[in-house]
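Just one protein chain is left out here, and the rest sit where they should.
Just so it is clear, A and B label the chains in written order, and each chain counts residues from 1 on its own.
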Amino acid sequence: MKKKMKRNKGLFFILPWIIGLLWFQMYPFVMSLYYSFTNYTMLKEPKLVGLTNYVRLLTSDMEFWPSMKVTAIYALVVVPCKLAFALIIAMLLNKNVKGIGMFRTLYYLPSILGGSIAIAVVWKILFMRDGAVNHLLSGLGIGPRDWLGSPNTALGTICILSVWQFGSSMVLFLAALKQVPASLYEAAIIDGANRFQCFFKITLPMITSILFFNLIMQMINALQEFTSAFVITGGGPMKSTYVLGMKLYTDAFKYYKMGYASALSWIMFLIIICLSMLVFKSSSAWVYYEDGGEF
Amino acid sequence: MSRKKRYHKIISYCLLTAVAVIMLYPLVWMLFASFKGNEEIFRASLLPETWTLDGYRNGWKGSGQYTYATFFKNTFLMVLPMVIFTVLSASFVAFGFARFKFWGKKFFFALMMGCMMLPNAVMIIPRYIMFRNMGWLDTYLPFIVPCVFGGGSFFIFMFIQFFRGVPRELDESAYVDGCSSIMVYFRIVMPLAKPAVFSAMIFQFMWSWNDFFGPLLYINNVSKYPLALGLRMSMDVNMSISWNNIIAMALVSIIPLVVLFFCAQKYFVEGVAATGIKG
Partner (left out) sequence: MRKKTAILTAGAILMAGLLSGCQKQAEDSGQAPAAEQNRQEEGTEQEAQADQETDSQEQVTLRFSWWGGDSRHEATLECIKVFEEENPNIKIEAEYGGFDGYQDKISASLSGQTEADIMQLDQPWMATFMAQNPDFFLNIRDYADCISLDGFSEDFLDDFCVYADKLVSLPTGTNALNLLANQAVMDEADITFSDVITWEDFYEQGKKVNEVNPENYFINMDNGIAFYATRIYLMQLTNRQLINEDYTLGVTVDEMEEAFAYTKKLYDDKVIIPYEESMIFKGAPQDNPKWNNNQLGCWLNWSSQADQQQWGENAVSLPYPCIEGAENSGVLVRPSQVLAVSANCEHPKEAMKFLDFMFNQEAGILALKDCRSIPPTEKGRKILEENGLISEQASRAVDLAMANPGMPELDVPNTTEVQDTFSAIIEKMIYGQYAGPREAAEEAHKLMSDMLATVKADME
């Protein structure tokens, strides 16, 4: 009897979440799938059009593939760079250096602020023709460039903004590194291992679970990038920063093509799910769980 | 050996310092630029030649009828309820997950973790339409109400991780003393979960403070603009004329975050690393 009460209690506690799940996640999720098969424009009743939206997107949309490419480049640059930076700095900080707290704080600061529009605004000013970046580079003898005006560099500036925010990943790595028992290294050094061997044979395997977590979350975020492209470059020049998130916004809220944009969002969803699955599937090969990862 | 070690240490320091300088340069530049006059913004020197508060004075006036006081007020009106409800509801749900066995628990837990990976993009449009049909546009309800119902997988998971570290014996003895489970949640577990509460508060504060996309979609009336939209409007309204105003206001808009960060660093860095690590 008491046990049964306790059973219900658990459900009672998670009830708010279940309601929220159905209301704000499941319902929109299902509806967006439905909309993606319609020509919904918000003002007219949705009419089912089968796969038309998907076909149009994949075959005749002038912006879809370029936008995919931009997003892919963005994710491929940002995710590895961010993780690599985070890991390298975390390892440097893990050496019991004095003032580690201060460094950690300073490195973490950009992650706190980086997502804000304030920083996007400043970024735009920094990279303008007369901006601080060009002034600094001219000191190195590099002539002024239109960083945001050239299709070759605009995406790069946005990538830098994102990589700049490696602090949060770094903190996670740092915590993971602290948990690697020092005895392992000592034993390895006695066995004559060098630094690289230590890194690849001990450090990396011991932090794979956190690396895995970071990788998935960063990837999901990168593929949905919107704010910095929207504020700093507006998707230009020549759509060189027109990431999928921007296309979604434009199609839905400028051209009113809600059904079409929903189809786009589903394509994004499928890509993210496939990539996540891929990472998950491969994880058994490279992620090492100390405690077997049970819940 | 020890010499080599010292050598390594010096290199580490140099590297760390160099990276820190590069990383902080934009912020330092921003700080000094906010004290420059507009014509000085695009000059090479980092420090202003003449220090002035014009950027702050004029920038604060915002646009026409609304000053940044309005934008600040709006941001708090939006963010504070979000923070409070998130902490309450996420910890409540997490308590259920961490302390009880119930039908379908594994399934629900997997579902919750899965939601963390559910990309937002796929739900933007139906949510927008739903909020529109409910008449919630141009209010802060689209931000606040979801926080009342669980507040997001990330926070629930964070609390679960923390609660697992709180010894069960404490609740057991409370039950023996005749406490109901709600009382256990309020009296025993929550007071012990202060670090997690702070972490959750700080993170939710930071994320919602920085949020741009949500307000961009849901808020249209300037009198309800939060800072993010107010700043963008300032940028649109007068491009060349007053960069210094914009930089000054950008700086002002992140001050609460910076202050919070420096005050609550401990919870930020260590709290989260500790709770997030085991994922």
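Here is the rule we go by: contacts are C-beta pairs under 8 Å (C-beta built on N, C-alpha and C of every residue); 3 or more make two chains touch, one makes a residue touch a chain.
On a predicted model such as this, the values are computed, not experimentally measured, just so you know.
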Of A:Trp23, A:Tyr54, A:Tyr185 or A:Tyr256, the residue in touch with the unshown chain: A:Tyr256
Contact partner of the left-out chain, one of A:Leu148, A:Leu223 or A:Val287: A:Leu148
Where the missing chain touches chain A, by residue: 39, 41-43, 56, 60, 62-63, 124, 128-130, 146, 148-151, 234, 236-239, 249-250, 253-256
For chain B, the residues touching the chain missing from this view: 63-65, 128, 132, 135, 137-138, 217-218, 220-223, 233, 236-241
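As a convention for this text, only the chains that are shown with their structure count from here on.
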Mean-CA-position distance for chain B and chain A (Å): 16
Residues on chain A engaged by chain B in the complex (per definition of touch): 6-14, 16-21, 23-25, 27-29, 31-32, 35, 42, 89, 92-93, 95, 97, 103-110, 112-113, 115-119, 121-123, 125-126, 128, 130-132, 135, 138, 164, 171-172, 174-176, 179, 209-210, 213, 216-217, 220, 223-224, 226-227, 230-231, 244-245, 248, 252-253, 258, 261-262, 265-266, 268-269, 272, 276, 295
Complex contacts: residues of chain B adjacent to chain A: 8-9, 12-13, 15-16, 19-20, 23-27, 29-30, 33, 41-44, 46, 89, 92-93, 95-97, 99-103, 105-106, 108-109, 111-112, 115, 117-130, 132, 146, 148-151, 156, 181, 185, 206-207, 209-210, 212-213, 217, 227-228, 231-232, 235, 243, 246-247, 249-251, 253-254, 257-258, 261-262, 265, 268-270, 272-274, 276-277, 279
